[in-house]
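Removed from the display is one protein chain of the complex; every other protein chain stays in position.
Moving on to chain A:
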């Protein structure tokens, strides 16, 4: 249970970090709360490790009307305390345990892209993006990758060798919009067997104008399902959310593993989607004054 040897780099600023990454194409160490367990268990053995913890410019949370931009070194606990985005804050409380959240980073969770993790689902349902930088020639080149293209497979993101995810952007929720995150895990703080986060927007007559969910633990990447059409035909209090839940259920293809069968996961998605959509709609109606 000790990490394999690696060559260690600890650049002091972003330029140095990008140049190092361009040169050695190493694995990036930020919070290390997923990477170090994998190293300890020898599930991975990178030749080079680039520790970005000394790159002060990668910290911080930038809140604007459009949304929240979270730097690569912003810890889960820091973002949770800032409370700048209701769905992000809600999801962070479900990520591991408080002590893990003191080190783990939001951007790190996105890049790690665990199919059962909460934060990728939040980015996906909001249609956020991840800003990725690399060093090319004598300058840094930046690209923004939308959530839909960012998660490419289980534990795989669009970040290429030599690149660094420098921040993530979570778009703000609009007016009369509620959100919810429902999941089932064997123990509090564990990765979820299945989970659903929902964002629901209502109009002045309490009709649903937009409803979207992202499901975790039931596919290689977060499964986003837009159910606006299925939930917009009658006022929200008359809606049969169970029927909408079944629609979400039919959109996922979960697999069996040691933790749960595919059938059980499919069942959970139906129940959790119904619950999350109902809660998000209720919140959208109550808090934001529909």
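The rule is simple: contacts are C-beta pairs under 8 Å (C-beta built on N, C-alpha and C of every residue); 3 or more make two chains touch, one makes a residue touch a chain; residues count from 1.
Definition applied: contacts and distances are computed from a predicted model.
*Asks:* Looking at UniProt, which of "(2Fe-2S)-binding protein", "Rod shape-determining protein RodA", "RNA polymerase sigma factor" or "Catalase-related peroxidase" names the chain we cannot see?
*Replies:* In UniProt, the chain that is not shown appears as "(2Fe-2S)-binding protein".
*Asks:* For the chain not shown, which residue from A:37, A:83 or A:154 touches it across the whole complex?
*Replies:* Going through A:37, A:83 or A:154 one by one, A:37 is the residue touching the chain not shown.
*Asks:* Just checking the interface: what residues of chain A touch the absent partner chain?
*Replies:* 1-8, 10, 29, 32-33, 36-37, 39-41, 49, 51, 53, 77, 96-100, 102-103, 188-189
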